[in-house]
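Handing you a structure now.
The complex appears here minus one protein chain, its other protein chains still in place.
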Amino acid sequence: MNNGFTRKASAILTYGFVGLMAFLSVFPFIWMLLGATNSSIDIIKGKILPGSALATNVSAFFTQVNAPLVFWNSAKIAILATVFTLAVSSLAGYGFEMFRSRHRDRIYSALLLTMMIPFAALMIPLFIMMGKAGLINTHFAVVLPTIGSAFIVFYFRQCTKAFPSELRDAAKVDGLKEWQIFLYIYVPVMRSTYAAAFIIVFMTAWNNYLWPLIVLQSNETKTITLVISSLASAYYPDYGVVMVGTILATLPTLAVFFFMQRQFVQGMLGSVK
Amino acid sequence: MDMRTYLPRFAAIALASASFLAVTAAEAKEITIWCWDPNFNVAIMKEAGARYSKSHPDVTFNIVDFAKADVEQKLQTGLSSGTADALPDIVLIEDYGAQKYLQSFPGAFAPLSGTVDYSGFAPYKVGLMTLDGQVYGMPFDSGVTGLYYRKDYLEQAGFKPEDMQNLTWDRFIEIGQQVEAKTGKKMMGFDPTDAGLVRIIMQSAGQWYFDKDGKANITGNAALKASLETVGKIMSSNIYKPAAGWADWVGTFTSGDVATVITGVWITGTVKAQPDQSGKWGVAPIPALSIDGATHASNLGGSSWYVLESSAEKAEAIDFLNEIYAKDVDFYQTILQDRGAVGSLLAARSGAAYGAADPFFGDEKVWQNFSDWLAKVPSVNYGVFTNEADTAVTAQLPALSQGMPVDDVLKAIDAEISGQIQ
Partner (left out) sequence: MALARRGGIGRYYNVNGWLFVAPALGLIALFMVYPILWSLWMSFQSGRGMMLKFAGFANIVRLWNDPVFIKALTNTMTYFVVQVPIMILLALILASLLNNPKLVGRGFFRTAIFLPCVTSLVAYSVLFKGMFALDGIVNSTLEAIGIIASPIPWLTHPFWAKVLVILAITWRWTGYNMIFYLAAMQNIDKSIYEVARIDGVPAWARFTHITIPLLKPVILFTTVISTIGTIQLFDEVYNLTEGKGGPSNATLTLSLYIYNLTFRFMPNFGYAATVSYVIVVLVALLACLQFFAARERDR
């Protein structure tokens, strides 16, 4: 009897705690959705009920912002960064794990140290480099420095540890070259690893703020994150419009996450084996 | 057709079209401008560009809108990298930062002294963009300050508009206490992370964090001491509604929670953006200190346009600024009417818009008042370390509110500033 009571109490506690955490995690999203339906003043006053200003806010957003162009810019940067980062990092992760040598292991340790470099320390030199290369105000300049990522290389190497070496041996016997093994066996087998990396890199690239801000110079090249920041910092910011902007800016990352959620969890699994 | 006759003709056509292309390329000039605030600076620059393009159809404008901090950051990165294509032709710089850029990046900005007649502008604006006898930049909007007050709240507390004229700060605080007692509204919004109010009060008595030579002037600065005392009194008498950051502060008056706003004239558009408050506002000169040199006129913010020396369109950019901002009185009437922008060209004051009565302010001639106060703003040297000094002042505001003696506060500010200025 006592046991049943404790079990019930612990179930209530568990659901209460997990439910509260889930609510706190989701609440800002609800508030953002409500905000988009309210006028700027109601938002500042902390109104919690849905309002009637949604149409006004949406149309104000689309008149103030060249939305198709801005979203295209963000998408282009995020997709290019993701594709290149995944390609380069998975090659390296495969290379470091499959072809172990003392030299490469040492370099790998040094590589991990670069994770500790704060971006603030790189900004000025990177900008001067981009200026000399004539890449200022190009999306290329936004993408290039983000491709080589020690963290993603590390992630791929961890996951490669789980790659069955029998597959590779069998392929070698069949006379496949290393690049063929990588392309035709490793990549398909490691699908979910790629999916998890895709989510992480895509979100980082889509949400990136500081570096695009520095290298992009014109209205034609701006990303959605830059536009929101500029809307929110006017002398008289219209918070209804800002809310519409944040919702639209969050939708693509949300979509990517929901679309690839299953593979994401599986991919994470591989990294911690 | 014979190849021999064909070839020269072809070459001629090619040559002609090539030179034609070259001519159009040389003639079509695009001026790139960086500024912030789509409803104010950006909109005003678009108006200016449209006016100039009428007489100069070959010049087009590319006005790029970034957040203010972002413009400053991009400018500083671009200037440090030394790459000209990383910079615009014209950039908006807030007046507090002007000397910092002029002195840290010598040769980066084009001097306009030879072209622009600076005698037509408010002297304090010209002073802050002068370095070694050269004047850089085109004076733009003024941050001349005013005391915006809710007539309805004050009337409820027993005060008429006459009672709001030529106040001292002590009287202002007394009124604030009575307003709260009678209406339950706070007198003003105040952001303790922003030293703007300290700056307003200090400049109204003709002083700044730095003396005329740019040396830190803290412990012996009577105006700074008096303004810290005033802000301390405002905090200890609890007549303010605390705000965190700009938007929150704006919210204190757009939502009708406070009875007064003391800030630069550029806020007028924001005040007027609440149509339901029409007729309820009045504007008076800001309160004055009771020390030597105290006035009812001061300045907060305001900014000016600067032409980059590296600009490929330098000549056009300078001509554009000179034609519109230094000569076009009608332009200033339009931006005043449409955006509430008070420029610093003194001749603009004689225009029709400046004499007009504003129904939002109960048919007061607010613009005429502002431009009268503009001519009285004491000229000070903003120096190159205003942001550092501001940080040091805001760092001490909590201690001040907890009753730390003002002389100790000044010492602490001085200690932090000397650590920063190197």
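Note that the chains are named A and B in the order they appear, and that numbering of residues resets to 1 at the start of each chain.
The rule is simple: a residue touches a chain if its C-beta (ideal position, glycine included) is under 8 Å from a C-beta of that chain, and two chains touch if they have at least 3 such contacts.
Note that this is a predicted model, so its numbers are computed, not measured.
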Option from B:180, B:316 or B:416 whose C-beta touches the chain left out: B:416
Of B:31, B:112, B:164 or B:247, the one touching the omitted chain in the full complex: B:247
Residue of A:147, A:171 or A:216 touching the missing chain in the full complex: A:147
From A:91, A:135 or A:185, residue that would touch the chain that is not displayed: A:91
Chain not shown: contacting residue from A:44, A:65, A:171 or A:190: A:44
Missing-chain contacts mapped onto chain A: 10, 14, 17-19, 21-26, 28-29, 31-32, 35, 43-46, 48, 87-89, 91-92, 94-96, 98-99, 101, 104, 107, 111, 113-126, 129, 144-145, 147-151, 153, 178, 182, 203, 206-207, 209-210, 225, 228-229, 232, 239, 242, 246, 249-250, 253-254, 257-258, 261, 264-265, 268-269, 271-273
Absent-chain interface as seen on chain B, which is shown: 69, 72-73, 76-77, 79-80, 82, 100, 103-106, 191-193, 241-248, 251, 384-385, 387-388, 391, 394-399, 415-416, 419-422
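Rule of thumb we're sticking to: only the chains that are shown with their structure count from here on.
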Inter-centroid spacing, chain B versus chain A (mean Cα positions, whole Å): 38
Residues of chain A defined as touching chain B within the complex: 40-41, 44-45, 64, 123-124, 127-128, 131-132, 134, 136-137, 213-214, 217-219, 226, 229-237, 239
For the chain B and chain A complex, residues of the former touching the latter: 32, 36-40, 62, 64-70, 73-74, 77, 80-83, 85-86, 88, 246-248, 250-251, 254-255, 266-267, 269-270, 273-274
